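Note that one protein chain of the assembly has been removed; the remaining protein chains are unaltered in position.
Naming follows writing order (A, B and C), and every chain is counted from residue 1.
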């Protein structure tokens, strides 16, 4: 239940029908804590698939719309007790802005997949829409939801590892190595289409690395220099890149991303060097945070509500005892949970959080789009360092 | 949705209020796939706590009962379209039999925590009740739900590692090391009370190991010999044990369990030696199954729908792409999913599966209770080998 | 150099010719620290192979003997400055006693492979010979030489993990799964011959586990109960076993050993539960000791001379900086190093250490032989608990 409003929030979902997996993830993550109910959907741009996919999501036939336009129009005219409170957007990147802006203008809060948009213009328009409408906007940089990522953030904020000297993030996947751009009809098709994706692996996974660095260290970015490649022989978009950053206080940042590393599934790691300690986290073992201090034992902090080392934010972000693995859904649900807190407050008393939120927001989205743009710019000008 | 009946199943829950975590796990796992809705609950034997806990579970006030008796009586009188289809039982072990039998006699299917009962008599009564009423009965030996455990089962069934020569399972936790039987008012209190638990760590975790060996190898048990200890200085129940088994075909089995191993959270592993290969799985890294063959590379089979090595049952038991960690909830939900299949068939056409089910059933529960009894017998007669 | 005597010790080696690897290990380990020089050898019972193997060991032709009898006779008659100080014995188990006794009676110190003998009688004769001759006798239970095993011993001795409640050791190998007793002419042949080995995997690896438990905990054994198996279809000796022990103060011990676990190379682990902490070590990652305390971060103590957590004995047992992996040879060399200390003292001033030594000695060897005998007895009397 949502403390401020004592009822479940009503959710609409755009996208997610057919073979895509991320729509299901939204549906499950949003309802995991019993704080929302999925009521309406426009699950596919294909009218028949939109209808056919609805039952598996528990969406009643009369609220299974065949387009987001219909969804917004019909839902707006439902009774206040029935119509959705927020819309989750799990469609190709180039459609996010239009849908999100329309939804907010229709009065709905929005939870949106990343990267937020495919152009900086769209991103700025979205920022404006959030500010104009006063709606809550959350971006599902879901990895920020992992308890031990939040533990890392709190450890850094509390000075536990001193000043941050350097940050490295590596995000490796291998699915493109065997991806046949002609034959593969399922997941990833639009992701390999320049029109619909805007960028390749850079937007798909590079932005996650960028966002996580920002989330965990809190440091802003001053400069950027990048090398971007297309290793796949028949692909049109980037699938490999090295991005260097100069953050606040001179801190060095490095992002390496690849979707052409055979056998890597979702190997996303983050390492942080501080003056007094170093942190390491890996998404494929998300329940552990490794803390190192020179000359001392390496410490493995395990997600564990009973752990004396657990900081408040991390502890609140867990659901079950240590040793009982939490995974991808729960992290995703933590992003929703934080957004729900603000939506419930907004509904109760018009609250708006502005720029600082626990969940990634529209300003983080804007930065992510700028990140893509600057990386592409630097890469196409011989890896030059550019102002961010 | 449930294919046979095209609607969600309606769930009731007994237990789970207050600080216990397992009730929440039932609630989340049962609804994860949108195939059930939690409608009613008797969440605590404490009347006030039962009421207070209901909103967090999304249970309406009028169906938040203050006892399982009330729940059964009132639900029975609701309209067929409203009343629950099944009851999940997350109460102390000694109460399972009474509640489950009453529920089945009232016409409800049952999903029950393990160990099934605290006495063999109760277990046999439950078997009889299942057979008399024709209800579906599932026991939440949730670890059977992990995709890579099911992969192990299929690998063995297909002869991939040859004949099974030996099996070892180790289940280590540490929470009792710091447990104060007087002061700790939360989780685990009844688990340390001989009256309510029937056995200590043996029933709590030892039975999981027993069940998993049976589930993965399919081999029946012929003989058993055990050493059982109470290492905690002020505890009344066992907290450490070594159980040897002689399975079908002479296969040796070994279970080691402890809740007195400092810092272990839920370290539950299973190793199987076959004539042509060996398997290793660990609950804290549930997405990996390790396969070894002498003279060859060690293989790590990662839960991954796109893995060519994934067998059908394992593939069907995953929800998201490899590398995106699945955890405890999803495995738990897989047990529910299999039980829902049978419930839906039963509702549609009276189907009853008899003795063979993908989910652990009442016969598995009976064996588990017999396991506890025989272990205790052997342990108190100098570790003698006893017929199982 | 050896501090007391300021010269290298002169080494003789019996066994180790041909395909055996352990002779080479002795030669390398003994000379690693520049405190000994290999001068003489009787490397094989096959006269020609004894000659042929000598150059690879750097043994001059005139001191490459064709039997241990010749070696002892000729060496005894060499000048005091030339003749060997000690004899290392790397021959089949059943020959150890005769060779060692003869060597000590000829005035030489002895370093001997384990298990010490194949009969309790032989073992007792060896004890008597050590006591009668006053020679130094070291048994190469080489795993005691690993720095982090010694760290574990010191941690326990200092009370760091409180009282020891339980100990588990598992020793898994797989080479017998593919071993053809008829065809394989190399390593392991005599190990599979009942006459020459006395026991199978029990003596080969089970005794290592027993010895390591004794070395690390310091606890003596009171009772023992065992199950021993031959899983290999055409083998005459045991290849799998489960041994329970009741140690001093009621501490429970468990040893599981197997040479029939596909793909395991030398997976030898030791876990110790104490009232205040728990330790875990694995031979295949010998540079790490894992320390756990409930509610705290898991600590990985890395072998590292600069580690503040390193205890004196462990620190002295390392040679190179942390992160630069030390392995099997260095541990083996640490056993030699400790024996050299006593040999040098003995040569300098007649010192004899009696029963307490850092290296495993003849009394440890006697216990190991008794261990084999008692395990075999218990196993053949239905796993009964026997006095140790």
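Quick notes
To be clear about the criterion, a residue touches a chain if its C-beta (ideal position, glycine included) is under 8 Å from a C-beta of that chain, and two chains touch if they have at least 3 such contacts.
The model shown is predicted, which means the values in this text are computed figures rather than measured ones.
Of A:166, A:219 or A:313, it is A:166 that touches the chain left out of the display.
The chain not shown here is touched by just one of A:244, A:285 or A:316, and that residue is A:244. Considering the whole complex, the residue from A:274, A:307, A:321 or A:365 that touches the absent chain is A:274. Where subunit C meets the omitted chain, the residues involved are 1, 6, 8, 21, 24-25, 27-28, 31-32, 34, 55-58, 173, 175, 187, 264-267, 283-287, 302, 304, 306, 319-330. Although one chain is not shown, part of subunit B still touches it, namely residues 291, 295-302, 304, 306-309. Where subunit A meets the missing chain, the touching residues are 161, 165-166, 168, 170, 174-175, 177-178, 225, 227, 229, 231, 240, 242, 244, 252, 254, 256, 258, 260-264, 271, 273-278, 291-296, 298, 382-385.
Just so we're on the same page, only the chains that are shown with their structure count from here on.
In summary, the pair subunit A and subunit B forms a contact in which both copies contribute largely the same residue numbers, shared numbers making up over half of all those used. Chain centres were defined as the mean of their Cα atoms; on that basis the chain farthest from subunit B turns out to be C. If you average the Cα atoms of subunit A and of subunit C, the two centres end up 55 Å apart.
Spacing of subunit B relative to subunit C, judged by their CA centroids, is 44 angstrom.
Remark: subunit A and subunit B have CA centroids separated by 34 Å (rounded to whole angstrom). Residues of subunit A in contact with at least two other chains: 302, 306.
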